[in-house]
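Just one protein chain is left out here, and the rest sit where they should.
Up next, subunit A:
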Amino acid sequence: MTAASLIIDRVTRSFTTGRVTARVLGGVSLAIAPGEMTLIVGPSGSGKSTLLAVASGLLRPDGGSVRALDADLWSLPAEAIDRFRLEHCGFVFQGFNLFPALTAVDQVVLPLQYTGLVGAAAYARAMEALVAVGLADKAHLHPLALSGGEKQRVAVARAIAKGPQLLFADEPTSALDKENGAKVARLLHTIARRDGATVLCVSHDPRLIDHADRVVRIEDGVLTADERNPSAVPAPPLAMAPPRPEISP
């Protein structure tokens, strides 16, 4: 095994609504390796999204720690955590969360600009990402003119354009039909396999299991199973992307 790139260590988190305090994460520990797609499954309300948010620097845990790419994430000041996510993290969510006013390529360029990449360079990078998700010919379209599956692929392009080492996806396929869901799942898997990214995906969608290298089960905020998936569907090459020399078979 490779050294884990994301180490979640005894993380706890509770939510208080009114006078009721509910413990959502009850001391979760998990080490996640790069180059593969790890899927966290569990029933609704089991704490999957909460765990993903804690692991990705979006939600501060009550206890425990998260070690991401050798940084003790939650010991950093808030701006540094923002900076960390800007430099290393990509996100895909169930809702596609695209700005209605921007074309597909502009959706991808926008966050790139904040990394300091602007103008033609940002544009070229965004186009590469759109090519990778197979949407080069739709680059100029607004979300209104895209199907649900295409919107999610734009969202994936937005997440991967900066070449993140950590890619987080929360129910990325739940709003999609079977075929589009499979397409997005294959994309995420490919990014892990070919780019060596750490892909952490949470979902209750069983169709995703086929694409994951490792499946972790969470129930009521504690891990109950952790299995490798030897029958994972092999990751196909990215659309229109010539294989990188060092990883060609």
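We adopt the following convention: a contact is a pair of C-beta atoms (placed from the backbone, for glycine too) under 8 Å apart; a residue touches a chain by one contact, two chains touch by 3 or more; residues count from 1.
In this text, contacts and distances are computed from a predicted model.
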Protein name as given in UniProt for the chain not displayed, "Ketol-acid reductoisomerase (NADP(+))", "Formate dehydrogenase", "FtsX-like permease family protein" or "Two component transcriptional regulator": "FtsX-like permease family protein"
Given that one chain is not shown, which residue among A:40, A:68, A:146 or A:160 touches it? A:160
Residue in contact with the excluded chain [from A:9, A:128 or A:220]: A:128
Which of A:28, A:68 or A:98 contacts the chain that the document leaves out: A:98
Note that subunit A touches the absent chain at residues 2, 33-35, 49-50, 53, 56, 58-59, 79, 82-87, 89-91, 93, 95, 97-102, 105-106, 109-111, 113-114, 118-120, 123-125, 127-129, 131-132, 136, 139-140, 142, 158-165, 170, 190-191, 194-196, 237-238, 240-244, 246-247
